[in-house]
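What you see is the complex with one protein chain gone and the rest in place.
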Amino acid sequence: MKQDKIFADHVSVAYEKGDKNFLAVDDVTLSIQEGEFVVIVGPSGCGKTTFMNTLAGLVKPIRGKVFMDGEEITGPSAERGVVFQQFALFPWKTVFENIEFGLKYRGIPKDERSEIVRKYILMVKLDGFENSFPHELSGGMKQRVAIARVYANRPQILLMDEPFGALDAQTRTIMQEDLSGMFMMEKRTVVFITHSVDEAVYLGDRVIIMTARPGKFKKIINVTDDGLIPNRRNMGYDDVVNLKAFRELRGELWGLIKAEIVEKHIL
Amino acid sequence: MAMKTFGPQFLERIYREKVVLSLSSVLGFIFCWYLITDILGLIPALFLPSPEKVFFTIYEKIYIPVGQSTLFGHVGVSLLRILVGTMIALGIAIPLGILMGWYEDLDSVMQPIIEVLRPIPPIAWIPLAILWFGIGLGSKVFIIGIGVFFPTLINTYMGVKFVDPILIKAAQTLGARDKDVLREVILPASVPLIAAGIRIGVGLGMMCLVAAELVAASSGLGYLIMLGGDDLKPELSITGMILIGIIGLLADTLILAVEKKVVYWKK
Partner (left out) sequence: MAEARKIRSRRRFILSILSVIVVLGGWFVLTMVLRWVPPAFLPPPQNILTDFFRLLNKSYVGHTLIGHTLVSLQIVLGGFLLAVLIGVPMGIMMGWFKRIEAIVDPLFQLLRPIPPLAWIPLSLLWFGIGISSKIFVIWLSAFVPCVINAYTGIRLTEPLLVKAALGLGVKRQRDLLREVAIPSALPVILGGVRIGLGSAWMTLVAAELLASDAGLGYMMQMARRALEPSIIILGMLIIGILGAIMARGLKMLEKRICPWVMDKER
């Protein structure tokens, strides 16, 4: 059997608030194959971000281990790129310099770096803003820089924490289509966190629904493997969204999440 | 108070009224000063010289030495002391602050020493400084140094220690190792606080300069002010006070301008 790209083995993660410990993720096991697009959906505060941080190597689990290519993950790495919810752009660097950041540590010479950066600036449609500073940009623009910065670094695994959250609906749709298309062309492994059920069903090969805190996996739906929405990645966003299969799936997922919210009194 | 329409004429009127009031108050002040000293002779020159006298004193002392130097000599000496004291203090405070913020062990070792020394006002060091270094340049530089040292150290330390952790995480997931993070993220991120610390420190240093020169000096602007009091020539004191005020303003404006330039990425 081919080695899992990522294997999380009975992982539990805690976080501190004041001097008390709360369990954010409760005994979760997950295997991700290379080239899979996994989406994690769940109510607010269910531990999705914490789990992703653990996969990234930024947080140590209190129980269990995480492996990448069979080796235990002990810290962050450029091979596990993260797009943070809060953008995390370096305010003293321009858009160009931000996107260029990781490339320097890969030893890529200057000319090549410029080429790569320009390519991704065009891809996220920020041409003209190469020399702007983050404080001059809108929320949506900052998020696109954050995405381009990680894309440009070409990590083996892309960990994306609500990367399209600050974008307006139109830009969001376009970015989703772009990501889906890119994923078809350059197959990479993606772990994607979102609140939006639509986004999850549109993008994910596998969709995992997480329970409220402490987070466990409530249900896993294999959209691609079970052929639930065939030929999805070749169609545009609104074509997919109008499919009966899509609507049924979305309804099912939303029902599950809503039950979580209502039962656990999150709202 | 009826609300009038806010036409451009109205605002013009307010602005003009303000300027008129401000000007008249300054002129009124100078006139009153003149009145009670020269014209009405209410206050003898021994206590408060007329503005005219002060003006001429300044003019005169540019050429005729008082104490051991001319006016420029005194200004020069004061400036020299401030510069040397500031340079030495910054040379120690900034690197130390950075190291303390970065290496927690060094922080633990230095904290108690600093917490004991910091609350002691720099001026309180004067008797000890005179005991150790005499009345020369050394004691002044020492006092000014202490004044500049602590605010700069604290601000540098805070700047390094309280860098937004997500920026560090972003750098790590883009391939930066520890030393790279220090250089590329922590240092630029802490520059605003370091610059503010320098500005506060130098402000304090100027006060220390005056204090040290008042207590034990034979040259400098503080000495001049003291001499005026001793020799019953208040015009000398006022001259010194005006010059110190001007130098203080210039220094603050200069540092503020440098600060704005160095922190080029903020609004």
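First chain written, first letter: the chains are A and B, and each begins at residue 1.
Going forward, a residue touches a chain if its C-beta (ideal position, glycine included) is under 8 Å from a C-beta of that chain, and two chains touch if they have at least 3 such contacts.
Please read all numbers here as calculations on a predicted model, not as lab measurements.
*Asks:* Who touches the missing chain here, A:Q3, A:N21 or A:N242?
*Replies:* In the complete complex, the chain left out is touched by residue A:N21.
*Asks:* Which one touches the absent chain: B:I62, B:L249 or B:V262?
*Replies:* B:L249
*Asks:* Return the single residue from B:I126, B:L153 or B:I198 that touches the missing chain.
*Replies:* Of all options in B:I126, B:L153 or B:I198, contact with the hidden chain holds for B:I126.
*Asks:* Of the residues listed, B:I94, B:V191 or B:V215, which one is in contact with the missing chain?
*Replies:* Among B:I94, B:V191 or B:V215, only B:V215 touches the chain that is not shown.
*Asks:* Can you name the residues of chain B that touch the chain not displayed here?
*Replies:* Residue positions of chain B that touch the missing chain: 1, 14, 17-19, 21-23, 25-26, 29, 46-47, 104-105, 107-113, 116-128, 130-132, 162, 206-207, 210-211, 214-215, 222, 225-226, 228-230, 232, 234, 237-238, 240-242, 244-246, 248-249.
We adopt the following convention: only the chains that are shown with their structure count from here on.
*Asks:* State, to the nearest whole Å, the distance from the C-alpha centre of chain A to the C-alpha centre of chain B.
*Replies:* The answer is 50 Å.
*Asks:* Contact residues on chain B for chain A in the complex?
*Replies:* Residue list for chain B touching chain A: 164, 166-167, 169-177, 180, 184-185, 188-189, 191, 264-267.
*Asks:* Tell me, which parts of chain A touch chain B in their complex?
*Replies:* Interface residues on chain A, with respect to chain B: 56, 58, 75-78, 80-82, 84, 86, 88-93, 101-102, 105-106, 133-135, 149-150, 153, 155, 159.
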